[in-house]
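Of the protein chains in this complex, one is absent; all others appear in place.
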């Protein structure tokens, strides 16, 4: 294990895409603000999958990652039928906490629409804190596997 | 118990209200079509609560009501900030199946916006069919305690 | 134009995929029933895109396709992280109305989870009925350019 367990891991980044549907828009003709948090979920799920194991498998290993904090800056609106790119990185990682950072861009032109972060506790099935084991740490630091 | 267990119970009707939020609208400025099914859930939950026991209590009694069919006719659009009235009735009730009927109206003026139905199997915790007991039948028929 | 303008067009089918997120599930651990209508939207949007023009372009041509009816049969539950396949076909097509049919399957194993239909009026920007022109008819019948 690294002497600095909370250092961001520069290699763990992932790009997801999502097409904006009617469902995601509101009457202003833009993506409703809460729906960016759904994009964030897509982003971090895809990133975990890219480590070689899925969040579903994490759950089977007895880990849950409840969100304890989320924040979002809205820079420009996404519109119906836009293809969005969600770039997800692991921001800060320790044995008991993990932060994901997100950038949402319009694929066409690359304009940055939204920047966000989610912070997750690492807990066991009963909801109690549970330290992430070596295998998962290595995987999430991009050094495993 | 009635000799005709599937007869609709004329007394079991309930009126719920819901204010249209931005979240429920889409870029056409109207309530997105899937969101009426959320209104239906509010309607049938409130109706059950009006019987004196909640769906949460039904679950604790070991019953689940998975939806096996839903249908909706869209007559006129609901718009942002409209106060909606959802009128829910039990359409057809047997020991293994229950139908709810719904009418959604704009409170102001009373225009009928949407009519729908959901059909639910009555199953036990394991997902297997389970016959509704006398107490619940009586309650849902509006003749119970 | 065909003498039977409402005949289904056997060639217009499209397969979309969608991964089930936490957002789509409910506390039963299955996809919430209203969310299948979102899958249907993805399906019909992708099908239109496969004709060579998008629904966004249809709107720019002055056509809207408001849903006037939707129905869904729920055969088996979709679960978190399932990869779903949405098979969309044009069921019935006339100059003033279009039906889409949907089948949702679990990609792994191919189990049929849900079958549905949506019916759409074809209207102009003001909401009044507007007959679909030859170009769009041909495109939707899979015989166009």
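By letter and in written order, the chains are A, B and C; residue numbering begins at 1 in each of them.
In this text, a residue touches a chain if its C-beta (ideal position, glycine included) is under 8 Å from a C-beta of that chain, and two chains touch if they have at least 3 such contacts.
No experiment lies behind these values; they were computed from the predicted model shown.
All shown chains touched by the missing chain in the whole complex, by label: A, B, C.
Per the touch definition above, the residue from A:35, A:51, A:89 or A:141 contacting the chain not shown is A:35. Of the residues in subunit B, those that touch the hidden partner chain are 19, 21-23, 38, 41-42, 45, 54-56, 80-81.
Even with one chain removed from view, subunit C keeps its contact list with that chain: residues 22-23, 25-30, 32, 34, 79-80.
Although one chain is not displayed, subunit A still touches it through residues 28, 33-35, 37-38, 41, 64, 66-74, 77, 118.
What we mean here is this: only the chains that are shown with their structure count from here on.
Using the mean of the Cα atoms as each chain's centre, the chain most removed from subunit B is A.
At the centre of the protein atoms shown, by the Cα-centroid criterion, sits C. Subunit B and subunit C have Cα centroids lying 26 Å from one another. Centre-to-centre separation between subunit A and subunit B, using Cα means, comes to 36 Å. Among the residues of subunit B, those touching two or more other chains are numbered 28, 34.
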